[in-house]
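Sending over a structure as structure tokens; questions will come in a sec.
Shown here: the complex without one of its protein chains, the others still in place.
Note that the chains take the letters A and B in the order they are written out, and that residue 1 is the start of every chain.
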Amino acid sequence: MIIKEIQNMTLCALKQGMKDKDFTSLEITEVLLSRINGLGATLNAFITVTAEQAIKEAKDADKLIATGKDKPLLGLPIAHKDLFCTDGVLTSCASKMLHNFIPPYDASVVKNLKASGAIMLGKTNMDEFAMGSSNETSYYGPVKNPWNLDLSPGGSSGGSATAVAACLVPAATGTDTGGSIRQPAALTGITGIKPTYGRVSRFGMIAFASSLDQGGVFTRSVEDAALLLGEMAGFDENDSTSVDVPVPDYLGGINQPVKGLKIGLVRQHFDAGLDDDNAIAVKEALDVLKDQGAVIIDIDLPNIELSVPTYYVVASAECSSNLSRYDGVRFGYRAENYKDLNEFYCKTRGEGFGAEVKRRIMTGTYVLSAGYYDAYYLKAQKVRQLISQDFKKAFEKVDLIAGPTTPSPAFSLGAKMDDPIEMYLNDIYTIGANLAGLPGMSIPCGFVNGLPVGLQLVGKHFGEESLLQCGHHYQQATDWHLQIPEQFK
Amino acid sequence: MLRRLQLSLNKEQIKYLAILSRMDIQDSEIKDVVDKLSRIVEFVDQLQAVSTEGTEPMAHPLEQGQRLRIDKVTEDNQREKIQLNANETNNGMYLVPKVID
Partner (left out) sequence: MNSNWEIVIGLEIHAQLATKSKIFSGASTAYGGEPNTQACLVDLGYPGTLPVLNQQAIEMAIRFGLAVDAEISSRSVFARKNYFYPDLPKGYQISQLDLPIVVGGNMSILDGDGNEKIIGITRAHLEEDAGKSVHEGLDGLSGIDLNRAGTPLLEIVSEPEMSSAREAVAYMRKIHSIVRYLEISDGNMQEGSFRCDANVSIKRFDQKELGTRAELKNLNSFKFIEKAINHEVMRQIEIIEDGGEVKQETRLYDSDLDETRPMRSKEEANDYRYFPDPDLLPVIIDETYIAYIKKTLPELPNAKQQRFIETYNLKVSDAQILTTTKQLADFYEAVEKIANTESQISANWVIGDYTAALNRDDLEIKDAKLSAADLAGLLNKIADQTISGKIAKEVFEAMWDGEGSAEEIIESKGLVQITDDSEIETIIDQVIENNPSQLAEYLSGKDRLFGFFVGQVMKETKGKANPQKVNEILKNKLT
């Protein structure tokens, strides 16, 4: 098998290929590692590449395969966002604060995927502490969009998205707090899914905003997403917010037809904020689904415009507290010169955190502070309830909600760094699902000026199956998800 | 009753927030922080106009109660491994500048 083919293959195809003895896990791993090595500097998608460990694991996997043993992901290479703790491997959250942090344990997600046989090729770049929508706040420098190296791939999971889109890995994990999987998936033309809140364990997933964070995946097909999600998900007794609901066979059930599926189109989505061309691509995608038997129904999410300010109050409040543990006492960056305890704290944290992180911590501190708590934090929690209720009402009429993932295609690196609000508004379509804890997925649905556009599907609580079935059917009737950037073919 | 809140923050407030959150903000950064944070606060202020009468705050998307763990010791001593990440220790204790009571 030619190298070029291996790099473009999906997980399912690779799995079949190993089964058919077309190639070994070691061969796949070596191809991809050499690719990562060659293109590393160009894209800056990886912070750490675990080549030696990967080769060893690949060899072990091949031995196991030879004995006839099988595991769902045996011998398949993936990458992890550098926010998942990996035992013995640097986990930096793309921050100076953790640039030397080697966790002594694996995140539950990492453990689950390892147990299923997956091989880790490395840790991907991201926005610092997952705060950002463009992967420009990383201590290790920005990630480039493989469709145009002057553009951002989106964020915060920009590294994972780019790695998958540029065929450096067939799949990678990510986290999504306000859209950090779906938005980069849309901007890089791949599939990205954020499950229902509580579906995937947050233990070992370094916290940004606890009531919003969820771990998910980037893949080049919905089929792959179904495979990977099935192995990642599951109840974890180490996470109090993990839900004890059995994990369905996502991959096995993926061919359920979409005929009669009721898909809601949000009136509020299609307004001035959405690029005309994006709107067209999304509408065309819906036509395809209509052809497949889905029924499109107009719905309202009257409070959806409030989702961005609501999110910013809630997320910054939670992160301001979650990041208080970074003080140089037990691990992580510690300032060099300080004259007393207070200076020790202030310099360590002032030097260890980047500007965006500091801004969010201060915003969070502000909205929780005495005299402001009721007006901001408590208020935001109430508006969050309203937004959730809107979704609940909508789901009485429809099975899924469809719409654009982002207001426009990928933007230039540096374009939105001056105005935080402009950057925040990138997440306008994705944030609602985080606030309500609903599963959401972005799949490629077209191009605008050569840049990918994403279609977002949002489902009911624990309705991942519907999302995957619908997405899979769409991908069987279209080939947007098979497109690869010219430079990386 | 809607409170009329300040629409922007000033340098003193930023400095106070920096103290509360124990983060140094350089003098060269202050103006930019004041500017950006003011815009953020202005932006989130639009929530004030929303009527939330009779709405409960939503702390979690889940409607379940806290699970309870059986009272059992399940963690053993991992100090050596864990303290590989520590900056300064002495006899197993983490060292910091003197804490004055």
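In this section, a contact is a pair of C-beta atoms (placed from the backbone, for glycine too) under 8 Å apart; a residue touches a chain by one contact, two chains touch by 3 or more.
Note that the coordinates shown come from a computational prediction; the quantities given were computed from them, not determined experimentally.
Q: Taking the entire complex into account, which one of A:S25, A:N44, A:T91 or A:Q385 touches the absent chain?
A: Among A:S25, A:N44, A:T91 or A:Q385, only A:T91 touches the chain that is not shown.
Q: Which positions on chain B touch the chain that was left off?
A: 20, 22, 59-60, 62, 64-75, 77-79, 82-83, 88, 90-101
Q: Which parts of chain A face the unshown chain closely enough to count as touching?
A: Within chain A, the residues that touch the unshown chain are 84-85, 91, 93, 98, 101, 103-105, 107, 202-207, 209-211, 237-241, 317-318, 321, 323-327, 329-331, 341, 345, 365, 368-370, 373, 377.
Here is the rule we go by: only the chains that are shown with their structure count from here on.
Q: How about chain B: which of its residues touch chain A in the complex?
A: For this pair, the touching residues of chain B are 3, 5, 9, 13-14, 17-26, 29, 32-33, 36-37, 39-41, 43-48, 50, 52, 55-62, 64, 66-67, 69, 78, 81-82, 84-88, 94, 96-100.
Q: With touch defined as at the start, can you tell me which chain A residues reach chain B in the complex?
A: Within the complex, chain A touches chain B at residues 100-102, 104, 197-198, 211, 237, 240-241, 243-244, 303, 306, 308-310, 312-313, 320, 324, 327-332, 334, 338-347, 349-351, 353, 355, 358-359, 361-363, 365-367, 369, 375-376, 378-386, 388, 419-421, 424, 435-438, 461.
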